[in-house]
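Apart from one protein chain that is not included, each protein chain of the complex appears where it belongs.
After this line comes subunit A, so read on.
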Amino acid sequence: MESRRTSLIEAELRKRVIAAFDRPEEHAAIDDVALHVARGPVAPMLTHFHPTLYVVLQGAKRLILGGRQIDYHGGQLVLMGVDLPALVEIIQATEPAPYIAVELAVDRRVLGELVAQMPPRPPGRGRPVGVYPLPASAVSATSRLVQLMESPTDARILAEGVKREILYRVLSSGGGDGLLQMVRAEETLASIGQATDWMHDHLGAPIAVEDLAARARMSMSTFYRAFKDATGTTPTQYHKMLRLHEARRLVALRSRSMTSISEAVGYASPAQFSRDYKRAFGSAPIHDAQRYGREAVSSGESAAADQ
């Protein structure tokens, strides 16, 4: 009976999300909330995460993060952590059954207040991306949140309370550890933020982890542990991911030769670059360049970048 009621609420929520999505003035009505509807598969796109909670209602997405592939689908709750470069691809979506999700940015201040009022819990081991069963209580609250979009006055007065309720429901569910860990990871990342900033600014340079650890005023061991806790990966691998994502951006722009792109992101060997790129994204850079070229031509864009 309970599950039937939940599926009815989910069905209602799906309808509400689609209706609100098709009226852009509505789905922009509440800060920190975004609606996602896709009526067909979408090719892999680059993304960077900030602490975010996704209520996935229908369809499926694939996330490629540091060589790992994480699939999630309708009926799941996804928690995405710190500023991580990743690829996302909608792998299951059709016109009659689109991909539907509601995204809620996690407000650390509200989360902190809730945690302080809840019974203490031992720290769990979270991951930068966690996928959990969608708690029924969170579906119900999310449905009410989307309903508020129909009335700006309702949204202005009630939305903060409902967002707070969603966070509380998730904290109380199996995803609670993941949510706590995500926020702790972000705090840790703040302490090593100089290191990630340096990496963003020096994509073509070799990484000197000893210097980065010194800047963070940490020993190498502590720095590695903090970095892994925050990002789920090592400084070297994080830097490599950033470089490859920048390379993919440059490949998509089609403004440079492969050798030049490979050099721009710090590879001395184009063959090595091609191999790493293929391992990260599943296709060789030259194939992506050809594919982007075809897409650009078919969508009527200028091919000036090739000239």
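Heads up, the rule we're going with is that a residue touches a chain if its C-beta (ideal position, glycine included) is under 8 Å from a C-beta of that chain, and two chains touch if they have at least 3 such contacts; residues count from 1.
Note that in this section contacts and distances are computed from a predicted model.
S.K.: Match the chain absent from this complex view to the correct UniProt protein name in "Methionine biosynthesis protein MetW", "1-acyl-sn-glycerol-3-phosphate acyltransferase", "ABC transporter permease" or "Alpha/beta hydrolase".
M.R.: Missing chain, per its UniProt entry: "Alpha/beta hydrolase".
S.K.: Using the touch definition from the top, which of A:69, A:151, A:236 or A:260 touches the missing chain?
M.R.: Answer from the full complex: A:236 touches the omitted chain.
S.K.: With respect to the chain omitted from the figure, which of A:5, A:200 or A:275 is a touching residue?
M.R.: A:275
S.K.: On subunit A, what residues meet the omitted chain?
M.R.: Touch with the absent chain occurs at residues 67, 206-210, 220-221, 223-224, 228, 234-237, 267-269, 271-272, 275-276.
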